[in-house]
Structure formats: structure tokens, C-alpha cells
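Before I ask anything, let me first share the structure, which is written out below as C-alpha cells.
Note that one protein chain of the assembly has been removed; the remaining protein chains are unaltered in position.
Chain nomenclature is as follows: A, B and C, assigned in order of appearance, with residue numbering initiated at 1 for each chain independently.
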Amino acid sequence: MQLSREQMLQAYRRMKIIREFEERLHIEIATGAIAGFTHLYCGQEAVAVGVCEHLDTDDKIVSTHRGHGHCLAKGCDVDGMMKEIWGSREGLCKGKGGSMHIADVDVGMLGANGIVGAGAPIAVGAALAAKLDGKGKVSITFSGDGACNQGTTFEAMNMAVVTKAPCIFVFENNHYSEHTGFEYAVGTQLDIASRAEAFGMKVWRADGTDFFAVHETMRDLLVYVRAGHGPAAVEFDTERFFGHFEGDPQRYRGEGELDRIRETRDCLKKFRASVVSAKLLTDADIDAIDAEVLSQIDAAVDAARAAPRPTPEDVLADVYVAY
Amino acid sequence: MQLSREQMLQAYRRMKIIREFEERLHIEIATGAIAGFTHLYCGQEAVAVGVCEHLDTDDKIVSTHRGHGHCLAKGCDVDGMMKEIWGSREGLCKGKGGSMHIADVDVGMLGANGIVGAGAPIAVGAALAAKLDGKGKVSITFSGDGACNQGTTFEAMNMAVVTKAPCIFVFENNHYSEHTGFEYAVGTQLDIASRAEAFGMKVWRADGTDFFAVHETMRDLLVYVRAGHGPAAVEFDTERFFGHFEGDPQRYRGEGELDRIRETRDCLKKFRASVVSAKLLTDADIDAIDAEVLSQIDAAVDAARAAPRPTPEDVLADVYVAY
Amino acid sequence: MAKMMYRDAVRSTIFEAMERDDRVVVLGEDVVGGMGTAGGPEAIGGIWATSTGLYDRFGPDRVIDTPISESAIVGAAGGLALAGKKPIAELMFADFIGVSLDQIWNQIAKFRYMFGGKSTCPAIIRMAYGGGFNAAAQHSQSVHHFLTAMPGLKVVMPSTPEDVRGLLREALRGDDPVIFLEHKALYGVTGEVPDGDWTIPFGHARLTRAGQDLTLVATGLMVGRCEAAADALAKDGIGCDVLDLRTTSPLDEEAILDSVEVTGRLVVVDEAPQRCSLATDISALVAQKAFASLKAPIEMVCAPHSPVPFALELEQAYLPSAGKIEAAARKVLGYR
Partner (left out) sequence: MAKMMYRDAVRSTIFEAMERDDRVVVLGEDVVGGMGTAGGPEAIGGIWATSTGLYDRFGPDRVIDTPISESAIVGAAGGLALAGKKPIAELMFADFIGVSLDQIWNQIAKFRYMFGGKSTCPAIIRMAYGGGFNAAAQHSQSVHHFLTAMPGLKVVMPSTPEDVRGLLREALRGDDPVIFLEHKALYGVTGEVPDGDWTIPFGHARLTRAGQDLTLVATGLMVGRCEAAADALAKDGIGCDVLDLRTTSPLDEEAILDSVEVTGRLVVVDEAPQRCSLATDISALVAQKAFASLKAPIEMVCAPHSPVPFALELEQAYLPSAGKIEAAARKVLGYR
């Protein structure tokens, strides 16, 4: 099934927003404008967008410490996110959460998460809620190749199978957990998807740097899950362009690795090449989006810089609904 | 490789000790002589003994809430165990641990465990110690079909593979976790061993009610692990003859199920039938052991009844080595 | 007015809530029981019999039997709650917060705050706690101090069937995460439960004995032991206020301080060991805010600094008893 022009433009715009958001954060963090630990999603955009383009606000996602891309793809407000990362009281979480805890339940984004592996059980719960509602909605948990070793991820997979929850386990294998390679930390000689299979799940695999591969894979997978067959898993092979967190000297990378992946595994470049060569979009179409997004991000940064800061009285707000 | 007469007699004696120990506890618990939660191993003897007959005291095992059989098979003192379950200060754990926490590190028995799934990581640690010592020793964790759903069990399997720890995951599938069936709680349509396989482990499977099948399987498996190939897993299909814990009305069982498994899946009966028909041992050999064991257990119960009780001052002993 | 057991107050209050509000969902190990067996669903429920009959009435989408995976149980409760449901998750034993703490502490308790107040997470986590069954070190613990220390959680410790009803209803009515601690030695206790649609607001202690000479503060099973001590003291003409806190978070500071302002003498009783316990929490509160009223050192009657031992005699010596409470009271009363 071919995507419409509008769908393609929107997908590209979403990916580009993530890319520019992150490239800009990379610069701002280096200047010391932003506090805390920030993990950039740059390089993995095709996964977040290829997955989330299939969803509406009643479908839920649960994200990770590397969550900006998932948030943006799911529809979190760009300005609100930027302000949150800057720690403003106008941020999406009023400056309480920061980069690792951005959430917007109203758009079905149930939170980035600082605890590796913590998202999977939460997604199962959201999936059980969807099952109870009976409207074919799904819940998606994103996990890294590191998170797939955490007990909670395994428990969640089994529980989803047992309860036939419409939960989708999206594994983004970017080959590293912090400074450790996938080949070391994931014991199996097989892949992550094979583990999910051993829990009794139907699994898919695709190139996570190819938006169209991700998008098509998810289409098939979602037909299966929305039809009530229970959970499913998918493993996307992808790349992160920056360090584990900002400040990481990345000495674990191979020589020329970063150049190579920026050159050959850049999902935005690949998208452009494929749609232009297939004459689905023109370079001008894409350049126009690039320019718009750039100024959108500029504006977001300006707004975040100027946004009001929280005050000490805010500390005790929102611990409870009522206490 | 054929077992010697002495080996067969010893194996049978060990199984019979477990059986009589448990049958007797079943009676004593009903009369209220024993406090706490007690989970009887009766029916699964061929697993504990078929595994532990291959081990010496430098090989370690870690057990479960249903640990009496593993303890006895690994060489914990019968009287000491009986006294412990009675709560005497002469018990193997001075009355501090009780049925769910019997341990004897001196014989390589690192503890029964009241927390389902907790034993697996501990066994990995003991295996890492064995690896460091480099003497071909192994560490074994026993897990049920319920425990195999706990996150710790999965983490332990992966970590054992990653660290090439000589750790053996023995899954005793007795088809129930408390009142819930294996078919429900273990999501996969496959078996537990297949999960271990997906972690990159070599796995074995055997009939856990057939002592010789267990024993042979373990021989092969141990050759593999002791040779330094890393961890391995085995799934034994077995039966528990009593309820989950004492007091369980077992309404989840099928009609005639208990009679059927006592009739056709009794590892002691099967052992006797096979050795007698193969003329390896005589009925008289076995009857003699039965009689000896019976009086050994009688004596253990008498000793436990008469053993001194702990006193309030004992409460604060042994919290620390020094504080 | 109905007479019922504590465990039935749990079950019937859940039943009632599920009838009224189809967002209420129950999940946990063996909350149905018999799944995947010849006996079939509800062949036999959980070991506390606090969910019997729910599955038959409300079916598998609202009464969810889970594998042995406590992190996933609590996490799923969090996800259900974020997605608009009102989950009631059961941990068979409170000791199992050990295998699920992250989801309680770092997730459920913090969602609302981390998300800037834009979400609610009305998950109720029920768990059976406490000693008295010779269940030893991993199945007998009191965990309220850990949970009370966690901002974002409310912590409830009913001591009677009536309080179970009123407090569980209140938990279900609210939109915050609630830890509901049921003492396993109270499940079989019977008491009157008034009819009608009433609740007990959180943060309101119950005065179960009134007196002018000494304040006794406790929760759960320890309330009865304080009452026994108070009754013994009453025979000597000594009057005690016995305060059942009912909820430890929020805490009814006022009731405690008001009482101590009158009595000037305080004994705090806690089934957990003393270090960083609720007993120290309340002592510290009083030493700060009712200092001028205090006529004597504050005594604490707690478990010793050890795991819970197995043997009958040891566990008996381990748990605070009416006798120990009475002795502490007399010590405080004897201080000049």
C-alpha cells in the first residue's frame, strides 16, 4: 500500500523535527544551557516515526531514557518539550521531569523513563486497558538492546502473552547499551526477536534506518495485534548518532564508525534518496520542510530560553491529587 | 554407562528418604505439630536425586520454597532438617529459617528460598566463583514452572550466558504454580527449555519421574558444563503428589489425577520396577532400604520432638558476624 | 449493620466497587485460581480468599490472573491507571515489594509529579503483611515504613473490618496511588460493618481508648495489643489514649499532638524493627512539635533489629506484645 504525498511529507517532517531537535540540543548542552542527563535519539528517527504514524491518541506508547523521538513522533508539543528540557515551569511537565520523564498522557504518551526496562510492564497495563475497552487500540513499549536484558522486560512479554494483551514490544537495537556492545550483553547468538518468539509471540524484524521498512512492518504487525491475536514484537536494527549521553567520548566506536553510519545509515538521507529517485517527492519538497523545521526549532529554543523558571513553592505541587 | 549396585542402592535410599520425610511431614503437619508454611516435594524425588548424585560438596545448589528434597539429596542432615522444621534450636538453622530457608553451605546447599525466582541469580554468583576457582565445579539452580516467569530467572539465564558461568538451570515442571496451571501461566506454546534456548543456552529435556532418565541427562549435561562451555538448562517433567502447601484442597486437579500420578508417575515405583525387572536389584534389596529409611525417619521425628526449643535471647543472635 | 470477617470486608468492598464502576480491575497471582487446570477458573482462589467470586461475576478482562511476575503486576497496574482504569493489584505477601519496588517507588508513586501534574495514577496495591504465622524472614514482614517514606504514595493500614470497608472505599474514590496493607493475622477477625455509602477519610486516626495519662500510638495488629495493654493499665486506674493511625501517609499529626499535649507521655508501637521506622517517625514528630508538653522520654516498642525468625518461641519473642507495651507504658509513667 503506497503512502499518499501528504503522509510522506508528514512522516518526513516528523523525522526532521526529531533530528533538528536533537542536533540542536547537542549544541545547547555543550554550551551548558541545559542541565541533567540527556540521551539523544538522533539516528533512530525512522523507528519512532515509522511506528507512531500508525497510531492515534487512543493508542498508547511508553518510552525510555532516550525518549525525545518517541515523544515527538507521538505528538508531544515541540515547544512544551523544549521548555521541559530547559526546566521551565511552562514545560510539558512544568520542569519537574526533564528529558528523562517527558510525558503527555493526553496524546497517549505515557512517559519517557529513567529506569531501563521499566516501561514494558506499564505498556502491558495500558494494553490491558485497551483490551477491556474493546476498540482495537494498542499499547507500545520501546526498548533498547540493553533494556531487553532487564527482568521486567521479560516478565512483561510473558504476561502480555498470557493475558493476550494488545501490547507491542518494539526493540530498537542500536548495538550499544551505554558503552557495552550488543554482542556482549545479549547472550544469545540469535537476536532479540528470537527471545520474544520463545515467549510465544509473533515477531517481525526490519531495517530501522529505512522508514518504509519500519512503516510497512508495523502495518502488518498492527493488523495482527488490532485483530485481537495478543501481543507481538519487532526488532529494528538502527543506529544512534551521538554518545550514550551527552559528554560520552565514545571510545568504544570503531574507527570511522560514526562517519560511516552518518553516511550510509542515515534514515533521513535514505528517505530523501528513495522518494526522490522514485519521483514521489522532489528535493524542493524536502528542502522546504527542512527550512520550516529549522525555524520551528529555532523558535522553540528561543521560547524555552525566555520561558519562566519554576519557583521554590512549585516543589510541593502535584505530588498528590489531594493529600 | 551402567550404575553400580552401590550407586543404585544409594540413589534409591536417597529418594526414599525424601519420600518418607515428606509423607511423614504431611501427617505431622495435619496434627498441628509443625508451624509455618510447608511445601512438600513428594513425587519429584527422581529430579533432586538424579541431579545431586552427580555432585560433590564443592558443587553448589540453590533451591526453592519446595526445598526439602534438594536439601536431602545434596546431603543435608536428616535429623538437622527435621529439627529445623520443628523449630528447634538444634535445627540445621537453629530454628531461625524453618522449612523455606534450610541451608547448609558446608555441603554446598546455599539455601531453600521463600522468594520465587530468587535462587537463580544466587546460583549464577556461585557459578562465577566456581569459574574463578577453575576446578570444573558447577552451580545448580532449581526452578519451578511458576518461577520461570519471574524476571530474576530470565536475568540470571542471560547473565550466565554472557559471563559463561558454569550454572545449570534445572526446571522442574510439575504443571502447577500454586493453583494455576502451567498451560496458563507460561505463555509460550513451547516449553520452558525453549526459552532457555533463546537465551543462547544448550538445553536438555527428560522425564523427571524416571530416575535413570534424569541421571543420564545430567551426566551429559554436566560433561558439557564442566568442560567450560558455559551454562546449560534442563527441563524435567514431573509431578507433585501433595498440594501447593499443606492445607491446599487441590480442587484444581482433574478427577482421579492424584490416583493416576501416584499409580503411573511415581518415581520410586518406577525405579523399583525397572531395576527389579532388569535384575539389577531384588525386591528384597529395596524392601530392606524401605524399612531402614522408615525407622530413620521415625527416629528423626522423635529426635525433633524432643529437641530443645530456642529461647528469646536467640532472636538477636547471628544477625551479623560482628556489629 | 453486618457482621463480617476482615477478609470478607476486602472482598465485598472490591465486589461492590466493581459493580459500580467498570473501570475497576483486579489483578494478581491466583486472584482467580485454577486457570489452566482441570478444575478451571475459581476452582480455588488466592490463599487469602479475598477475591473469591470476582472472576465468575466480572470475567477475565476485569479479573486478571497473572504469572509469578510481581514487577509486571505492579507495572501493569500503573499502566492501567495511567490509561484511565482503577486497578487493584494484589501482592500475595508484602515481602514481595522486594521484587516489585521499582514499579511502586520509581514509577507509580512518581508519575504524577514527574509528569507535571498532568496525569493521575489511581492504582491500589493491596498486600498481606505482618507476622504471627511462623512464616519466617521472607513472608512475615511489616513494610509500612518503607512505603510511608515514599512521597507520592498513600499508605493505609486498616485494623478492623469496618476500617477495611471505609478506607478501601476511600482509596477507590481518590485518584492517587494507595498501598493497602492487610495484616494476615486480621483476615479472620470478625467485626460490625455499618450499612450505607460511607467512607473513612485518610489522615484521620481513630481513638479506640480514651485516657489522660498516656498516649499509645499503633497501626494494624498492634492496635489490639495496645488496647490490651491499656485495659490492663486501666485496672490500675491508668487512663490511656489509644490511637489507631489507620493511614500512615497522610498522617494524622493533629490527633497525635493533641493527645500528647494532654498526656505528656507517649509510647509508639511498631511491628517493624526500630531503625528508620514509623515509630521513630512519630517520636520525632512529637519531639519537635509537642516538645513542651512532654513529661517523659518517648518509648518505642518495636521488633528487634533482626529478620523475622521462624520458630514459634522466637517469633513470639520477636513481635511486640501487650506485655511489652504495658512495661514500656509503666516505664514512661514512672519517669519523674
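Here, a contact is a pair of C-beta atoms (placed from the backbone, for glycine too) under 8 Å apart; a residue touches a chain by one contact, two chains touch by 3 or more.
Not measured: the values here are computed from a predicted model.
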Of A:A35, A:A273 or A:A306, which one is in contact with the hidden chain? A:A35
Check each of C:V262, C:A287, C:L312 or C:A327 against the chain that is not shown and name the one that touches it. C:A287
The one residue from B:A120, B:C148, B:I192 or B:V293 touching the chain left out of view is B:A120
Sort through A:E23, A:D58 or A:E178 and give me the one touching the missing partner chain. A:E178
Logged for chain B, residues touching the omitted partner chain are 60, 62, 84, 91-97, 101, 103-106, 110-111, 113-115, 118, 120-132, 139, 151-152, 155-156, 158-159, 162-163, 317-323
Please identify, in ascending order, the residues of chain A that touch the omitted chain? 35-37, 87-89, 91, 93, 95-98, 100-101, 113-118, 146-147, 149-152, 176-187, 248-255, 257, 309-312, 314-316, 319
Positions on chain C where the hidden chain makes contact: 71, 95-99, 101-106, 109-110, 113-114, 136-138, 145-146, 148-149, 151-152, 249, 251, 272-281, 283-289, 291-292, 294, 296-300, 304-307, 309
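Note that only the chains that are shown with their structure count from here on.
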Label of the chain whose CA centroid is most distant from the centroid of chain A: B
At what distance in angstrom does the C-alpha mean of chain C lie from that of chain B? 35
Let me have the rounded angstrom distance from the C-alpha centre of chain A over to the C-alpha centre of chain B, please. 45
Calculate how many whole Å lie between the centre of chain A and the centre of chain C, each centre taken as the average of the chain's C-alpha atoms. 39
Touching two or more other chains, which residues of chain C qualify? 66-67, 69, 71-72
Enumerate the residues of chain A that touch no fewer than two other chains. 151-152, 155, 158-159, 162
